[in-house]
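A single protein chain has been removed from this complex, and every other one stays in its place.
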Amino acid sequence: MTTAEFLKTITEAHGVSGYEHNVRDIVVQEFSALCDEVRVDPMGSVWGVKRGTVGGRRIMLAGHMDEIGLIVKKLDKHVIRFTQVGGFDVRVLPGQPVWVHGRQSMPGVIGMRPPHVMPAAERDKVIPMEDLFIDVGLTAEELAQQIRVGDTITLRRGYVELKNGLVASKAMDDRAAVASLLECLQVLQGLKHNWDVYAVATVQEEVGLRGAMTSAYGVAPDAAIAVDVTFARTPELPETGTVEADKGPGIARGPNLHPVMYDRLVETAKRYEMPYQPEPVPGASGTDAWAIQVSRQGVPTALLGLPLRYMHTPVETLSLRDVERCGRLMAYFIADLDDTILDSFRPALPEGE
Amino acid sequence: MKDTLRKLCEAYGPSGNEGQVRDLIRSEIEGLADSVRVDALGNLIAVKGSGGHRVMLAAHMDEIGVIITHIDENGFLRFAPVGGVWTLGLSGRRVAFADGTIGAIGLEKLDDRDRVPAMAKFYIDIGASKKDEVHLKVGDMAVMTRPFVTNGGRWIGKAMDNRAGCAVLIETMRRLKAPKHEVAFVFTTQEEVGLRGATTSAFGLDPEIAVAVDVTGTGDTPKAAPMAVSLGEGAAIKVRDGGMLAHLGVKDLLVQRAEENGIAYQLEVLEGGTTDGRAIQTSRAGVPTGVVSVPTRYIHSPSEMIDERDAEACASLLVVLLENDITL
Partner (left out) sequence: MMDIGFLKTLSEARGVSGNEGEVRDHLARTLRGVVDELITDTIGNLIAVRRGTGESPLRVMVAAHMDEVGLMITAADANGYLRFQPVGGIDARVLPAKRVLVGKDAVPGIIGVKPVHLTEPSERRNVLKVDQLYIDIGAKSKDEALGIAPLGEFATFDTPFQYLQGASIEGDEPRGRISGKCFDDRAGCFILHNLLQKQYPFDLYGVFTVQEEVGLRGARVAAFGIDPDLAFVLEGTVCDDSPKEDDVSPTTTLGLGAAISIADASVIADRRLVDLLIETATEEGIPYQIKQPMVGGTDAGAIHLQREGIPSVPVAVPSRYLHSPESVIDLLDLQHTIRLVGAALERLPAVWGSRGGVA
């Protein structure tokens, strides 16, 4: 599978946080072709291990494979009341097509009361999640046989190609990062690298970086790169805190990221003439990097950002080229890695007075 | 279970001050475990059985409370919450300190009676008329006080959260004849302030599978938030709450065991709140973790209500879990 085909396949697969098994199966299969060993850890994250020529040192790459979604809270006659797993803007939900994953997956729509019967003043108000519901077209009796409390719900919106290499789908956040990991593994097939590479498709990022936390503990890497989506500029967004789509991955800088990892990634991008965008992050990055950095005795961690428009909607849009650039950047960075970087991770101290 | 729970509910044990509850549980489980110890954060760990998997069961001993933050010149005590104390209904409540001192919670004159006042407007009155008469100190903690009562099979008390869970664990230990696994029954500390005891005890025990036992809300009261859990409908097997998604394998196994053994259960999707399960699940490289909940009305009030049958079902479910093979 090419990176583009892989991206289409995994974004269209369904895997709300904690229920990533369908996505996992695809990732395991595709990683297996490129890795020496593929493992699934106790939380369900996938580790693709590609051994280095020297070995012993480990770099962990992390992209999360869960997506935000909904979950059945209660059956209410012939409709489903739901709550969310991860954070949607509730304003995007009315009228969305969905899949409800019950005894079998079935299509449904997010319904609301018709505006015609509501007082005019009500139409200016956001409909709270409690007042929305999902209709799969079954009667109450049929529904009770098919759907249980706790079944998950994902958005029913597939992959579409826009102009100039932009693509849109649900779950680009963060399956696009998993695709960049695959791209990295593909490029590494043709490169020599000393360190062992642990490409980890993590679970449960959207509910608290929970897969990265446990995978990082398990892998115990010497360094790590997390890949997540980042805010691409659109007309309503300011320059501060955003980057541009199709101008290369963001490389994050701030307390969450190790300065040597940042510097080396920038050097790599410059050496191979790859576009990148520096991204200041003053505190918590809100990504797997935040969890990985403080695993065990600390892990020097970098964060690459895939510029993404319309985050946490079913029409998340990014540049396929950025995904490929991100994968290549990691591959070249890894190929250049040797143990000298380890000394530079610990700040040198001055002599005494 | 009722007599045990009565004693547990009426004991004093705000987060970080679980000593009285711990002593009580120690005496209740005397002779039921192969070994019992207390760790650095005060968790009580009782291990029973060997072979099979290393299983951790956790129920927290602590309850919400208040802590004195200031003693004013007239002998009134200002306080901060320890855990999730709601201001609604605080006025007129009684609180008890570790030494048994009882205080009444008073409220300053309100400017607007229709709005819930801020915590800073409340104070504790222990009957002192000046600062010098107060024998308590800044930093002392108190809990709500209220006797345990029963209305048939409905049991009402303060600190059902989570002495009900502790009682379920104790009952499980009593009934468990032949565990197929090495089971650590952990009575944890400081859950209400951030799952702290579970965090460190899980690291220490390094379990292969875990089940937390705690209370959960219900949707069966007038105009309750929609939730498909009701009092008396059985043990609640958690799917998700505000802090965790239960491990699918553990959740499914609990459902399977309940169905095989005719134990009443209900699936639980809770919007807010979380349990020790959240902390245990992400210990070290990850621990497959589920949660069995006792459905409870009026959580974090002094009148938390449970149904006897639900608590019994929770214990039954844990016993069959532990007396059978575990494959996820």
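Chains: A and B, in written order; residue numbering restarts at 1 for each.
Just so it is clear, a contact is a pair of C-beta atoms (placed from the backbone, for glycine too) under 8 Å apart; a residue touches a chain by one contact, two chains touch by 3 or more.
Treat the numbers as computed from the prediction; the structure is a model and nothing was measured.
Across the entire complex, the residue among A:Arg51, A:Arg113, A:Lys270 or A:Arg296 in touch with the chain not shown is A:Arg296. Considering B:Ala80, B:Val149 or B:Ala224, the position touching the chain not shown turns out to be B:Ala80 (whole complex).
Although one chain is not displayed, chain B still touches it through residues 15-16, 38-41, 43, 67-70, 72-74, 78, 80-82, 120, 137-139, 190, 193, 196-197, 199-201, 203-204. One chain is missing from the display, and on chain A it is touched by residues 238-241, 253-256, 258-259, 278-284, 293-294, 296-300, 345-353.
To be clear about the criterion, only the chains that are shown with their structure count from here on.
Each chain gets one centre point, the mean of its Cα atoms, and the points for chain A and chain B are 35 Å apart.
Considering their complex, residues 17-19, 21, 41-43, 71-76, 81, 83, 85, 130, 148-150, 204, 207-208, 210-211, 213-215, 217-218 of chain A touch chain B. The part of chain B that touches chain A in the complex is made up of residues 219, 225-228, 239-240, 243-246, 248, 251, 266-269, 271, 281-282, 284-288.
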